[in-house]
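A single protein chain has been omitted; all remaining protein chains appear in their positions.
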Amino acid sequence: MSPFFIITGIVTLLGAVFAMSLRNLVHCALAMAVAFSGIAALYLQLDAQFVGFAEILVYVGAIAILIVFAILLTRSGEAPEKSVLTSGWLAGIAVSAVVFTMLGWAVLNSSAIPKETPPAPVATVKNVGDALMTKFVLPLEIIAAMIGAVIIALKEESKNENSGRKS
Amino acid sequence: MFDKLDQIFVTALHWLVGFLPDAWRPLASSLICIAFILSVFPAVFSVTTIFERKGIGRIQNRYGPNRVGIPFTKIRLAGFGQFIPDGVKMLTKEDIVPRAADKIVHFLAPVVMLIPVLLTYAVLPFGKNMTVTDYDAGLLFFFAVGGAVELSVFMAGWSSRNKYSLLGAMRAIAQMVSYEIPLILSAVTVVMVVGSLNLNDIIAHQNQYTFGIAHWHVFTPWGLVGFILFFIASLAESNRTPFDLPEAESEIIAGYFTEYSGFKFALFFLGEYLGMFAIIGLGITLFLGGWTSPVSFLTWIPSYVWFFTKLMAIVFVFIWIRATLPRLRMDQLMNFAWKFMLPLALINILVAGIWHYMAADWQRWLVCSAIIFGAYVVFGRGLMHNQKLGKRIYRYAE
Amino acid sequence: MTALQGCLLISALLFAIGFAGAVTRRHAILVLIGIELMLNAANLNLIAFWRFGPHPEALTGFIFVLFSMAMAGAEAAVGLALIIAIYRHKKTSNLDEVKELKG
Partner (left out) sequence: MIWIVKNLWLIPALPLFAAGIIAINKQPARKLAATLAIGSMAIGFLLSLCAFAATLDHHGDGVFREVFSFPWIQFGGQWMNLGWVLDPLTAIMLVMVTFVGMLIFIFSVGYMAHDQNFMRFFCFLALFAAGMLGVVIANNLFLFFVSWEIVGLTSYLLIGFWYHKPSAAAAAKKAFITTRIGDLGLLLGMVWLYAETDTLNFYDGGKGCLESGALTTMLTHATIGGLAVSTMIGLLIFLGAVGKSGQVPLHVWLPDAMEGPTPVSALIHAATMVAAGVFLVARVYPLMSIGGIIGAHGVPVTTSLTVITWVGAITAIFAASIAVAQNDIKRILAYSTVSQLGYMMMGLGVGGVAVGMFHLITHAFFKALLFLGSGSVIHGCHEEQDVRKMGGLKKYMPVTFAVYAVGMLALAGFPLFFSGFWSKDEILHSAHNWPVSHIPFLLGCTGALFTAFYMTRQVALVFFGNYRGHEEKSASGHSAHADSHSSESSHDPHESPAVMTVPLIILAGFAVLLGFVGTPAWPWFDGYLTGEEFSFNLSKLTEPGTLGLMVASAAIVFTGLGLGWFLYGKRQRKTVAEKDVLEAAQPSIYKLLENKYYVDEFYEATVIRFNAFAAWLCNFADQWIFGGAVLAVKYITVGLAWLYRLTDEYFVNLGFDTGCAALREGGGGLSKLHTGRVQTYLRVIGVALVALIIFLIWGRKA
């Protein structure tokens, strides 16, 4: 449990809490970006270099921007009206609390957790590439097909938007 | 002798670090490298601002700044002292924050701008084994961190609660996002041929000489196209002239940093230029052989010298382009990216693939160049046919 | 409290926070952010177990996270498109009001 690890942990958790609790949506988005970069730092500490950089590229680079765009497009940049929570918010928090206690209890005293930390695995880009291309080639192609499908769907989406505006 | 010269900085570093106990060595060495970067590149920044203003002046048939000299003396250093008063001006100007602005985000924007840009320098190889951190997935790190810049642009644009700045920010983000893809794809061609994301491997791949000429990627058909795409994309990434719509003075004043003044503006300005230098540095390492010399008999010149000369050469080209090319409209800009750059980049990947698998002889050259020429003509015609470009007609205000 | 347990705890907490946000907040985009957080918590878990698990060289967890990120990207894009479409149609993105399938 190196100090650096704790710091990044705290940073991500704070980012997450703020992302969920701030009133202004843009602030939430930025807090989320902070949380994601914190998680990327955690990845780097867990010697998953490629995933860390990918995390930054995908989440902080693309999804944050996407969400911010969405916020602007739905004109909810300004401070919202009086209450920010839905009607049944208390039950929601209760359930999440229960979920956390369950997971925490499971993590803390489950016997299956190995005590010693194994040596840092070598996850160079080459053997990630090899793994991708040999063992995991099928999922790779499926994901590519999936993203293609999304793009095709979005294209129709935009067409609807145009039609939406016209009508 | 020349090797020692070449490794002078590295030896200096090791020498300095030697004083410290082992536990602290890595920290110390990284701090020293950071210091080195923070000192060298702002210096280069200030010099380029002057080059730029003098260059544009010269191109526009006028002198650039030549008044600033050593105070209380007549020597006017031909304008090269101009960056000092500019800097002082920036620092002393009053920092105005609009009332309606979102204080925190407004303040954070320049910071968030600078952090990723500086982080990108961690990966660039300035000279032989002179890279701050040699990541295995260096290129990915570079693009990952580079991608974060758009977030700051947005923060700036949005936080200043100014329609123009918001509009400018949106345009900037759109442009950066749409040009990021050709940028990455052209880089991907290099990765495909070299087979590794590590920048030093890429340079090592280019560090061979036949008949005296280096194996730079730019001398291969796909390499040339890749470099050109990369060059254009980097222009767009750093919001430089043909694509400098966001902060076009004549359009929407200063784009996303209209509401910034004083030191924040200076930071934005510095961030922009540092971003430009980083992108050019990457371009050099990918296509122009990084710190390797173009010809075999000049290898005695130190590696960092090569790196910085190439850097300044391309900066000069940027300045040149800024002075000559007109600004593109937003839809032309977007069309150019999606309809021309992206397809050509994909074709380039295909060519790189063919290049990689064909035997190294003249047929390979013929096939690849034929494909690329064909693609260029097709896409070019695709772009041209709806522009009814007639003969240029000059219209003067009556 | 080993490092692995630390990571798992962090991811559990992240998950809980994401879930709480997704469930309590009124605004649709925020629900989406909550979901993204939950996804990231899961990825963190995966990488933790990959790092401390028995066969790290198999890279399964590692690559699984890559695919999950790709999926997350696609999912976010579709989710936001939906939210925007709903907003255009119903002029509100408040989940409480978006209840009927009608219209």
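Every chain is named by a letter (A, B and C) in the order it is written, and numbering of its residues begins at 1.
Everything below uses one rule, namely that a contact is a pair of C-beta atoms (placed from the backbone, for glycine too) under 8 Å apart; a residue touches a chain by one contact, two chains touch by 3 or more.
Here the structure is a predicted model, which is why all the values come from computation and not from measurement.
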Contacts of the hidden chain among displayed chains: A, C
Listed residues C:Val23, C:Ala48 or C:Ile63, member touching the removed chain: C:Val23
For subunit C, residues in touch with the removed chain: 19, 22-24, 31, 95-96, 98-101
Positions on subunit A contacted by the hidden chain, ascending: 86, 88, 91-92, 95-96, 98-99, 102-103, 106, 110, 112
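One rule holds in what follows: only the chains that are shown with their structure count from here on.
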Labels of chains that are neighbours to subunit B and to subunit C: A
A-C against A-B, pair bridged by the larger set of C-beta contacts: A-C
For subunit A paired with subunit C, centre-to-centre distance based on mean C-alpha positions, whole Å: 5
Whole-Å gap between the CA centroids of subunit A and subunit B: 30
Junction residues of subunit A - those touching two or more other chains: 50, 54, 62, 69
Complex contacts: residues of subunit C adjacent to subunit A: 1-10, 12-21, 23-30, 32-34, 36-37, 40, 43-44, 47-48, 50-54, 56-57, 59, 62-63, 65-67, 69-74, 76-78, 80-81, 83-85, 87-89, 93, 95-96
In the complex, subunit B residues that touch subunit A: 102, 104-105, 108, 135-137, 140-141, 143-145, 147-148, 150-151, 154-155, 158, 166, 170, 173, 177, 195-198
Footprint of subunit B on subunit A - complex, ascending: 24, 26-27, 30, 33, 49-50, 53-54, 56-57, 60-62, 64-65, 68-69, 72, 77, 124-126
